[in-house]
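Before any comments, here is the structure.
Heads up, one of the protein chains got dropped from this complex, but the rest are sitting where they should.
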Amino acid sequence: MSIMMSELSWDEYQRRIRDDAIVLLPVGAVEQHGHHLPLGTDWMMATYMARRAAENVNGIVAAPISYGYRSQVRTGGGAHQCGTTNLDGGTLINLVKDVVKELARHGARKIAVIDGHFENRFYLDEACFLAIRELQWAGIEDARILKMIYAEKISDETMEKVYAGGDYPGLDLEHGGILETAMMLYCYPDLVHLDRVKDEPLPEFPPYDMFPGNPDWVPTSGALSSGKLATAEKGKLLVEEFVATVTESLRREFRNPA
Amino acid sequence: MSIMMSELSWDEYQRRIRDDAIVLLPVGAVEQHGHHLPLGTDWMMATYMARRAAENVNGIVAAPISYGYRSQVRTGGGAHQCGTTNLDGGTLINLVKDVVKELARHGARKIAVIDGHFENRFYLDEACFLAIRELQWAGIEDARILKMIYAEKISDETMEKVYAGGDYPGLDLEHGGILETAMMLYCYPDLVHLDRVKDEPLPEFPPYDMFPGNPDWVPTSGALSSGKLATAEKGKLLVEEFVATVTESLRREFRNPA
Amino acid sequence: MSIMMSELSWDEYQRRIRDDAIVLLPVGAVEQHGHHLPLGTDWMMATYMARRAAENVNGIVAAPISYGYRSQVRTGGGAHQCGTTNLDGGTLINLVKDVVKELARHGARKIAVIDGHFENRFYLDEACFLAIRELQWAGIEDARILKMIYAEKISDETMEKVYAGGDYPGLDLEHGGILETAMMLYCYPDLVHLDRVKDEPLPEFPPYDMFPGNPDWVPTSGALSSGKLATAEKGKLLVEEFVATVTESLRREFRNPA
Amino acid sequence: MSIMMSELSWDEYQRRIRDDAIVLLPVGAVEQHGHHLPLGTDWMMATYMARRAAENVNGIVAAPISYGYRSQVRTGGGAHQCGTTNLDGGTLINLVKDVVKELARHGARKIAVIDGHFENRFYLDEACFLAIRELQWAGIEDARILKMIYAEKISDETMEKVYAGGDYPGLDLEHGGILETAMMLYCYPDLVHLDRVKDEPLPEFPPYDMFPGNPDWVPTSGALSSGKLATAEKGKLLVEEFVATVTESLRREFRNPA
Amino acid sequence: MSIMMSELSWDEYQRRIRDDAIVLLPVGAVEQHGHHLPLGTDWMMATYMARRAAENVNGIVAAPISYGYRSQVRTGGGAHQCGTTNLDGGTLINLVKDVVKELARHGARKIAVIDGHFENRFYLDEACFLAIRELQWAGIEDARILKMIYAEKISDETMEKVYAGGDYPGLDLEHGGILETAMMLYCYPDLVHLDRVKDEPLPEFPPYDMFPGNPDWVPTSGALSSGKLATAEKGKLLVEEFVATVTESLRREFRNPA
Partner (left out) sequence: MSIMMSELSWDEYQRRIRDDAIVLLPVGAVEQHGHHLPLGTDWMMATYMARRAAENVNGIVAAPISYGYRSQVRTGGGAHQCGTTNLDGGTLINLVKDVVKELARHGARKIAVIDGHFENRFYLDEACFLAIRELQWAGIEDARILKMIYAEKISDETMEKVYAGGDYPGLDLEHGGILETAMMLYCYPDLVHLDRVKDEPLPEFPPYDMFPGNPDWVPTSGALSSGKLATAEKGKLLVEEFVATVTESLRREFRNPA
């Protein structure tokens, strides 16, 4: 039987829910990732991670939420590059809240929101909080939501291998850089064009943001650091580690017997 | 080059937009469709239609909006079957509004919202209206949005062939019936389980709705009529006609020289 | 004692509510209806129907909600004719939700929303749904709302008589046409000016909507079909049938002993 | 030609608007007014005033907004008497804002909001402010809105006559008292039941409000002072003075040549 | 131990709440008050009153809400003088609602909202009402909120002394006049510049408001009446009387044994 909720009939899905399956909701973004990565990088990777982890825990993957919160200049290049498609904060909050509440109404009590876009962070917190609040108003007291950005932590070992032969620009500048490029090479090689990686100096961001954003702060490619040294092997390292972390997190919260 | 916006890099997308490409946004639903069709039927079919039409007009398909407005008892069976995942009306309005406004901010002036879920209808109207209103506030006066449910009209000829040997239940009862089943057989045969079609009498809906909805009004399968007589051939007839209608609509509004 | 809530004192109203009276809330629109019908046609007819049905079931008619959801080009001519006064979707949802919740707070458990404007449909669904949801949050579990457009169905017999000697344009083009004109001639003859009916060809709408709307799609009069053949006699047929349908619906849901 | 917008066809209305007619929007409430006055007192009186003033200035009266902001204990008795039907503040703001913006979109540049319910006051201010703000965003810079509660001021002479032979309870306690009773006797005598006026001591409100409200603060009848000494003659004095004040206000702002 | 919530550690605060301390939330405005009073007059005075009353009842003062609802022309001079910083009505409602709900979540059951800005009035009513409503949805049934403008009533004796030797302009024109000036002289003498009081005729407001507001209605100083005759002694009279009234109100509602 499919692991994707959209591919199940309602009675198949119901059986899975009654068996207490974890439901994973991937949330990403449509956002520029330089000349070499596709606009859908974030939601595709979040969905990939959710699917892989779901396979490990016999979970179900809900239809991904492709659009995410407003890309910020210092973390994602901001909005000036064509294609970055930002939701207002309130829109994302309500969207995720509605879906999560519906999953709980279906009977799901173990819900996981898998985030693939840094800027979504606090908006997903709010969505989860509000979902729980309204579920409690409705008398549903036992639903629990685990929310994580799949790349929350990386082992030192992996870091060393991934950045071998190059400098680590810092996680803040990893947008469109080695990490994302390597993972996409591993998961969606056809969508990566390594030859288009542009060699630009690292941006030097000041310790503040400006509104309206200043496009001059961002490299012309949109990538905040270079993905040149990315390989599918490095991608495999990263992806498998992240899959393991997500899986372990789900198991820890949702599978331990009390 | 891919026709899917999510698979393009931002500069590829930008070139397409500068060439005045039509951008199509599929909107669907995650909703029960009986025991034999998957929960994602509506958003998958809307995306399919958008993709096929985009191929015809050299357009771009934006990441689909999978979740839609609240299923209603008399048109989609309502919310009581497990898996139907309803957005609040305000959430859907803002979601579509935000995405459409961003497409226009990218430079798209020919935008098409392709609907695959009946209940979305007026909410998409509102989303498009509000998007135009706010774009005008922002000084963007020339964006135009075409919005259609892909199955808005069917030729008599096709109808005759599709319902040959059976009774036409009326479009209102077509939820999970011959039309959708046939189209899915043609487009996503692996996701259809004809053997699970349940033979239930047609529901006799009164001329009103009740809140809370009454599950007794709806056949236990969730399908409002039987998909038994569906075939991939009938699906082809329907799908190709719909693709032609969507394509022709786009051409008529967006490709005629003034 | 008056049947109109606005004409009752609070203690009279309370007695009626304690006797389990059905409360009917008419919702309409202020919208162009051609040169021969008044802007208030929809809310006046909805109120008329509510009043007539209330008389039959010893109900109470709440103050009508005169303004409705945005007129759409293909169903009501859209917004370009002067006088059409559109509420945003969110405004109508909250307005009806608030009123319905207050009726339930008063003690009403049998509430009927009587719609006289096609475009209100899904917004009233949302209002009723949200009212029920918030009432449940507040511990009121047994309120029930019946919602219907009063003209939901017409018998073949009536249709034949009404369209005798003319062509049936289809319900979609009935805006300002024979049906509404006949009903208004029967109910509010002083407000109808048959001599002003303009003879224009039927509009040929494409299977989609455009935003912004295209005024050229709509006949200059604003009526989507001709009301010329309307008579008060035809109006009586229609109105009495609709009154019977609304009455019967109320009785079926609210008066049958379990 | 009718003075009521709802009774005009769109082209008649348009002609009036092009002649720069003032459009008056009555806003009231559905609220308990003691045992002797009907629940619709506020919106009926606001509509009456709007109509009378419109006759004087050749204006147009838009469909009244019947429901108003939440009745407060110390000014209207609060919400505990059955029948008081309160809108949330945000709902009223958006409702009036939407209607006023539509009137301006029709071409009206002289708009008057005539208030008949004390608690509406600041919400109507906000609605008017937001309408002007959004109209300016839309490029409509010259719309002007006059907003007044029709009973804003009373001449000493009238006060003396109205309260002759009794004590003046203060305007704050006039809810359901002599003023409103007298006006209703003059305007809608059939809806007043003087014999049901209950003789209760004046409430002694503390200088604060409590939430939840305390029903014990309010006389059991709901009227905050006695309407016993009301007469149609007193009502005439008041009403004609208010009509004159509203008329004069409209003339002063909208009819003086610059 | 400090009386200001912001100066307490969470465990100190918790002990106070467990002892059933009243929590007072001051709400004010940042608004012009003529040339002689500071922009923060309203929130500073509200905070002063809350602090003094809290000392009397062993209460706690929450961090003040400095910004308030939109200043209106006839009560505060409106928005055209530089520095008046208006919140939208919806913003203030949600802000106060959120804070009050959090205080109740902490365990506070005796909450007082102390208002220092006339225009906040109905918005604070709504905030308190909605807080109670949502608390009840969350199962908190026993929280009670007292809301008052600290200057709700003044004794005749004090009025006589305060206006001795001058004319009473009416409370409506007291914005920036003797009352506020005197109180500020007593409480914050360093922030008052009596020499800058401008001698302007009293404004003669019509019985209505205009949107957009007309700056010509307002004296150029922004004060609606003259503060010239203000003294710290008069301020003391007023302030001490108000402190007593607030204190007594709190005691009456929150300290009487049942």
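All chains are identified by letter, namely A, B, C, D and E, in their written order; residue positions are counted from 1 within each chain.
Operating definition for what follows: a residue touches a chain if its C-beta (ideal position, glycine included) is under 8 Å from a C-beta of that chain, and two chains touch if they have at least 3 such contacts.
Keep in mind the model is a prediction, meaning the values are calculated, not measured.
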Missing chain: touched chains present in the view: A, B, D, E
Sole contact to the chain not displayed, among E:Leu95, E:Met159 or E:Ala244: E:Leu95
Candidate in contact with the missing chain, chosen from E:Ser66, E:Asn120, E:Ser226 or E:Ser249: E:Ser66
Residue among A:Lys101, A:Lys147, A:His175 or A:Lys234 touching the omitted chain: A:Lys147
Absent-chain contact - pick from A:Arg16, A:His33, A:Arg52 or A:Arg70: A:Arg70
Contact set of chain A toward the excluded chain (per top definition): 69-70, 72, 88-90, 93, 119, 121-123, 125-126, 128-132, 144-148, 152-153, 206-212, 245, 249, 252-253
Those residues of chain E which, in the complete complex, touch the missing chain: 2, 4-11, 13-14, 17, 30, 32-40, 43-44, 62-67, 79, 81-88, 90-91, 94-95, 98-99, 102-103, 105-107, 191, 193, 196, 222
Interface residues of chain B (partner: the chain not displayed): 137-138
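Here is the rule we use: only the chains that are shown with their structure count from here on.
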Any chain that touches chain C and chain A: B, E
Furthest chain, CA centroid comparison against chain B: E
Chain A and chain D: spacing of chain centres that average the CA atoms, whole Å: 54
Distance between the centres, which are taken as Cα means, of chain C and chain B, whole angstrom: 28
Touching two or more other chains - residues of chain A: 137
Category of the chain touch graph - line, ring, star, complete, other: other
Touching pairs - complete list by chain label: A-B, A-C, A-E, B-C, B-D, C-D, C-E, D-E
